[in-house]
Structures are given as structure tokens and as C-alpha cells.
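Quick one: this structure, given as C-alpha cells, is what I'll be asking you about.
A single protein chain has been omitted from the complex, and every remaining protein chain is retained in its original position.
Entry: subunit A
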Amino acid sequence: MREIHPQDLEDIAVGAAILGTGGGGDPYIGKLLARGAIEANAPVKMISLEELPDDAKVVTCGAMGAPTILIEKIPSGEEMLMALRHYEDVTGETVTALMPFEAGGLNSCLPIVLAAQTGLPLIDADGMGRAFPQLEMETFNVYGVKAAPVALADERGNLAMVEADDAAKAEFLARGLCIRMGGQVCLVNYPMDGATAKRVSVPATMSLAQDIGRVLREAKREKKALLPTLIDFLSTTHYGYAKLLGSGKISDIERKVENGWSVGVVTIVPFDDSEPYKIRIQNENLLLEQSGEILAVVPDLICVLDIDTVEAIPTERLRYGQRVDILGIRVPEIMRTPEALAVFGPGAFGIDADYVALGGA
């Protein structure tokens, strides 16, 4: 068990931005909300999957919508609580533990708000192990947990409950409601018991975010080389493998619409003037190629980092001339099975390529 105090949030935000792999939204507002909620209530108890009782009643939670709206219409902070209460009212269940559905980006911080408000334990795990654009892209869905019932709330207390057989349909319906609710909602979904949660979740992702932030903060203080320190650390975690895939200067950013996806292609020229790297972006960084050869592909993480600060650069802030390192992080085994790849592997994004895990594992 760990306790999350206000001073831990900065580390979590730094790590969650890296796990966001270019997307997931800036954790800044989430961090302020979490700080406020912890200060008004109490530190959050974060428990590992092993510490979770098998009969626990678990739901996952977070926000859906456009980060651009969230930076203008700041949440009331009560949205998640209202979604949780609505879920409990309609189902008659009493939830005993909370889990983030997405540990990458902004959604790492919002479950901390709900845990602080309710006093419920926060499970150190999630269903994405990174950021993904859609809510069916969850290991919960992969391993047979229904997304529904999905409870949605906006800041005015408008509530909705979505019932659907499959997760993709639930996502589709919820996103339609989200637009009508102002483009940004909080939701509670994927109800399951503790025993199931242990089987279907990506473990220890919240503590991973926090540890990434801590390792970088300490390396900065001790004036150690930041990226090698981070890579060494990652290889000791359950993700197990991380590698500097390339370095260079951004030389071009192209944006287009393809099969209904807003697609970007970023070109990065290596400092030795060898063949350029190309990163394909659909909300997050999905594919890294050089000379037509695939160096990394979703679901493995492709993180574009500032070469000096090792800060994650979100896709909307990529610009010509930036000096960047491209860090690849292999996802844990639970995200690499054929069932998982069918849901969030290359094909799920319309990318015509086979998944080959980083490090050849």
C-alpha cells in the first residue's frame, strides 16, 4: 500500500505524461483537482492488485472528451462522484474499490480525486497501460469484462446510464452523449469483482507513473544522465524493456484525414543525416518507421521526449526544429496476446502491419 499525498502528484503527472505516449491530455488540471481533493479530505490509499480482496466490488473511472474543452470548462470536481453515485443508485451495488481505466495523461489524476472524496482505495493498475483514444481499448474488454453499465455525469449533474453488449458500442453511445453534455464528461464503467480485476488489469501502472516522475526528479537533482537512468529503471519494472529508438530533429509535421481518423506524420531527421524516422499519430504516437522498416508499433509505447529535459512532448505541441529522443517502451505480456492485439493492435487503428514486440520478446 502507498499513500498519495499532494507532493506526490507532480511525479505522477510527469510519469503519466510519458505513459500518455503523445496523447491523453495535459495532466496539469488533473493535478490541481487531485491536490484540492486530497487537501480537502485525506491522502489516498493506493493498493496493489495483490492487496485487493477477491470479493471487492470494483469500478473503473476517468474522463472522456476533448482536453481542449477541459482546459476551458474546468471540472467542478464532483462529476466523478455523481457518476459513481448514479451507478450505485441504478445497480443497487456498493462499490468498494476504484481503478483508473487509463493511467496515461490526464486520466491518471482524476481517479485520485474520486478516491480522496470517497475514502475508497485506489487500485494500482489500469486497463490501458498507456493512453488510447477509445474506451473499448481496455484489457478489461479484451479478457471478457463488459464495459456497461457505463454511468456518465457532467458538472451540472446531468446523468446517463449506457447499456450495451459490447464495449465498442458502449464507447460509441457514450461519446455521442459526451458531445451533448458539453464535450467533456466523467464516467464510471467496467464493473467487476476483485478476483476478475486481478486477472484482467495491467498491474502497477499508477505506481509506475509515480516512479518514472521520481526517478527523473532524483536524476536531475543528482545531475545524472536522465534518459539512460530512465531506461535502466524501466527495464527493472514489469514493462521490462525500454530502448532509445532514435534521436534527431523534427523536420516536418504533416496532418491529414484518413479513413475518418485525423492522422499526423512527423518526420525526424537523425543528427548523422541517416534516413529519417517517421512517426504516425492518431491522437497518440502509433507507429515508428525508418526506411520503410517498422521500429515500433502500437501497443508498445512510442514517446517523443525533449532531448534536454526528457519531458514528454504532446502531439499537438510537436514543431519543426525540436530536438527529440524517441523512447520505445514494451508493454507487459497481458497487452501483447492475440486477443489484446485484436482490440488495440495495429489493425485496430487501420495500420497494415503485424505487431512485433520491442526487444524481440
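Throughout what follows, a contact is a pair of C-beta atoms (placed from the backbone, for glycine too) under 8 Å apart; a residue touches a chain by one contact, two chains touch by 3 or more; residues count from 1.
Operating definition for what follows: contacts and distances are computed from a predicted model.
Chemist: Name the absent chain as its UniProt record does, using one of the following: "N-methylhydantoinase A/oxoprolinase/acetone carboxylase beta subunit", "Xanthine dehydrogenase family protein subunit M", "ATP synthase gamma chain" or "General L-amino acid transport system substrate-binding protein".
Modeler: UniProt lists the chain left out of the view as "N-methylhydantoinase A/oxoprolinase/acetone carboxylase beta subunit".
Chemist: Going by the contact rule already stated, which one of A:Gly119, A:Gly144 or A:Gly157 would touch the omitted chain in the full complex?
Modeler: Checking each option in A:Gly119, A:Gly144 or A:Gly157, the one touching the absent chain turns out to be A:Gly157.
Chemist: Determine which one of A:Pro6, A:Pro43 or A:Gly182 touches the chain that has been left out.
Modeler: A:Gly182
Chemist: Just checking the interface: what residues of subunit A touch the absent partner chain?
Modeler: 23, 29, 32-33, 36-37, 64-69, 71-78, 113, 133, 155-157, 175, 178-179, 182-183, 249, 251-252, 260, 262, 283, 315-317, 319-323
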